[in-house]
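For this view, one protein chain was removed and the others were kept in their places.
By written order: A and B. Residues from 1 in each chain.
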Amino acid sequence: MAYPWNYRYTKDHEWIEVEDGLGTIGLTDYAQGQLGDIVFVELPKSGDWLEAGKPLGTVESVKAANEIYAPVSGEVVEINSALQDAPEKINADPHGDGWLVKVRLKNPAEMNDLMDAPAYETYVTGPGREESAR
Amino acid sequence: MRYLPKSPAERDQMLEAIGAQSIDDLFSRIPERYRLQAPLKLPGPYSEAEIVRYFSERARENSVGYSSFLGAGVYNHLRSVVTDTIIQRGEFLTSYTPYQAEISQGTLQAIFEFQTLLCQLTGQEVANASMWDGSTATTEAVLMAERLTRRRRILVGRSVHPQYRDVLRTYAKSSTLEIEEIPFGADGTINQGSLESQIRDDVAAVVAQSPNFLGAIEDIPALAKTTHSPGALLIVAVTEGVSLGLVRPPADADIVALEGQSFGLPPSYGGPFLGVIATREKFVRQMPGRLVGQTVDTDGRRGFVLTLAAREQHIRREKATSNICTNQALCALAATVHLSLLGKQGLRELAHQNLSKAQFALAKLTEIPGVRRPFGAPFFNEFTVALPRPVEDVNRQLLGEGIIGALPLEPLYPELANHGLLCVTEATSRGEIEKLATALRAALAAVQVEA
Partner (left out) sequence: MSDKITKATRHVSQNEGLIFEKSSPGKRAFDLPSLDVPPVDPQEVLGDRHRGEGVAGFPEVSEIEVVRHFTRLSTWNYAIDLGMYPLGSCTMKYNPRVNEFIARLDGISTEHPLQPSELSQGCLKILELLEDCLREITGMDAVTLQPAAGAQGELTGLLLIRAYLESQGDPRKTVLIPDSAHGTNPASAVIAGYRIENIQSDSRGQIDLAKLRERVTEDVAALMITNPSTLGVFEQRISDIAEALHSRGALLYMDGANMNALAGITRPGDFGVDVMHLNLHKTFSTPHGGGGPGAGPVAMKKILEPFRPIPVLIGKRNGELALEENRPQSIGRVKAFSGNFGVLARALAYILAYGPGIRQATEDAVLNANYIRKRLEDVFDLPYDLPSMHEVVFSDAWQKATGVNTMDIAKRLIDYGFHPYTTAFPLIVPGAMMIEPTESESKEECDLFVEAMRAIAREASSNRELVKQAPHTTRVGRLDEVTAARKPILRWKGTDHSAA
C-alpha cells in the first residue's frame, strides 16, 4: 500500500493529514500489518486535549495491546465512532476509512518534526525496522 | 521415590546422552559456595500411609464433633458427592489454564457455563472466572470503578465485612484512593442520610455488602439511586450466594463482587474459595480476570476460547487491569457442578430452608430473657444478637457443651459490646438449634445465680 504523499508520519507509525489547521490522525498500513486483526480501539472524547508524543488511546489485537501516540498537540474535535463496532476498518483501509480522530492543531510547527512519505517508507523498509516495530 | 519415574540406569543413560559425567555437572553454573553440602532438614520421606496418619492426627486436634454457628463470610452448606467426584477427574484437576483451546474445550465450556450461571444469579450481564476470593474481588471492583470514573474517593459501608475492608485498605495504601466509611443505622443497614451527606461528584464508588456483615439485607435500589445521582458506581459484595435463591439479585449494582464459597466449596479453614466480579457489558474492558467467549472453529462448529486477553498482565504488563494470573478455576468448576445439581428449584428450596431455620433459631433464642435482635432489617441466614453478658464469656460455657457460639462483634465494632453474629444454614439441624437455645439459657441463668 502506498503512503499518501500529503500525509506526515511518526516513528510510532501514526499518520496525520492537515487541512486548514484541522488534522486527521490514523495508524499506518505498516502498523496495522504488524498488529494483525484489530479487535478494539479506545479513543479520546471530543473536547479532550492531546499532547504531541503522549498516548491518545490504545489499539488491541487478540494477543497485543499498544498505545497510539498523538503526532501533534491539539483539541479533539471528532472521533471515528464507526470503529467502535467495526475496528476492522483499520485493517481494511488504514489511510482512509480507518482514521481515528480529528484534531484542531495547537502548534502547526510540530508538523516539521514528522517524516514525509518517502522518509517513512525508508524507515519501515530499511534496516533496523524490527527494533522500531512496536 | 514413588513419584519419580526413573531407574538409576535410565538416569545414567540420560546423563551419558547429554555428555555429563554426573548430575552435578548440570548445576555447574551455581557457584560452588552456594550449593548445599548437606541434605535439607525436612521431615520425611513419608509413605502414603504416614501422610494420611499425620493429617488424620492433625484433624483430630480440630473441631470435629462440635456444632458451629459461625458464618461471617464462610458458610457450612450441604454438598453433593457428585461435585467432588467431578472436580477430581484428572482431566479437570491436572490441566493448566486453557490457553490451547483445541485441547481445553472441557474447561472452556464449563467456564462459559459458570459465567452464564453467575450472570443469571446476580442479574448482571457479564461475569469473570475468577478472582481469588470475595475480599480481593471487592478490592478489584473498587480499582475497576476508579479506572471507569477516574475518581478517587471510595465510600464503604461499615456493614461490609471487616476483613474485606482491611484488604481494600491494604491495596489503597499504595494507591491514590481515599477510603471513607459510611455508618450503619438503627436497622443494621447503611445509613441513607449519612450516605447522602457524604456522597459528592468526586466519589468513584459506594461499596455495600448484602446481606451485610451484621446479617441485614441492604436496600440496594435505594443505595443505587443515591449513588448514581452524582455519577458514582455502586459495588455490591455478596458473601452468601445462597441468599440469591430468594433475595432480589443486586441488578441495580454496577459491579457485583461475589464470594462463591457457598456453591460447593468446603470452609477449609479459609480457602481456597471463589471470587467473582459481575458487571455490565459496557464495563467489560476494564474488568480484571479471565473471560471465556463463544466462537466457531474453521469448520463453523461452536467452540470456546479465552478472550479479551489484552486486558491481562501477560499482554499488557504494567498497564494491565490486574496482576491476577493463577485464579480459582477448579473452584469455579465446583460451583458450576454444584449449581447445575441444585438447579432452579433446588436453589430456591435451599434458600428457603436457610431462611426458615434462621427464623426458627431467632425465635428460639429471643425467648431467652435478655436475648434480643438489635436490628430490624430483614435478614437471610445470619443475624446479630445482643446478650446480657460478654459473648466471649458465654461462648466459653457453650464450648463445654460442644457448641461453637456466636462470633463476638465487639473486637470488630467497639459499639457492639455483648453482641454476636450467628449463622444457621440447611446443614444445621433443629436439634442443634434447640441445644444451642438450652445451653445459652443455662449459661445466662448460671450467671444470674452467681450474681
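Just so it is clear, a contact is a pair of C-beta atoms (placed from the backbone, for glycine too) under 8 Å apart; a residue touches a chain by one contact, two chains touch by 3 or more.
Please read all numbers here as calculations on a predicted model, not as lab measurements.
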> Can you list the shown chains that the absent chain is in touch with?
Replying inline: A, B
> Hey, which of B:Leu339, B:Leu365, B:Leu387 or B:Leu422 is the one touching the hidden chain?
Replying inline: B:Leu339
> In the whole complex, what residues of chain A lie against the chain that is missing from view?
Replying inline: 37, 39-40, 60, 62-63, 87-88
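The criterion applied here is as follows: only the chains that are shown with their structure count from here on.
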> What whole-number Å value describes the gap between the mean CA coordinates of chain A and chain B?
Replying inline: 44
>> So in the complex, the part of chain B that touches chain A is made up of which residues?
In response: 285, 309-311, 315-316, 319
> Can you list the chain A residues touching chain B in their complex?
Replying inline: 39-40, 42, 60-65
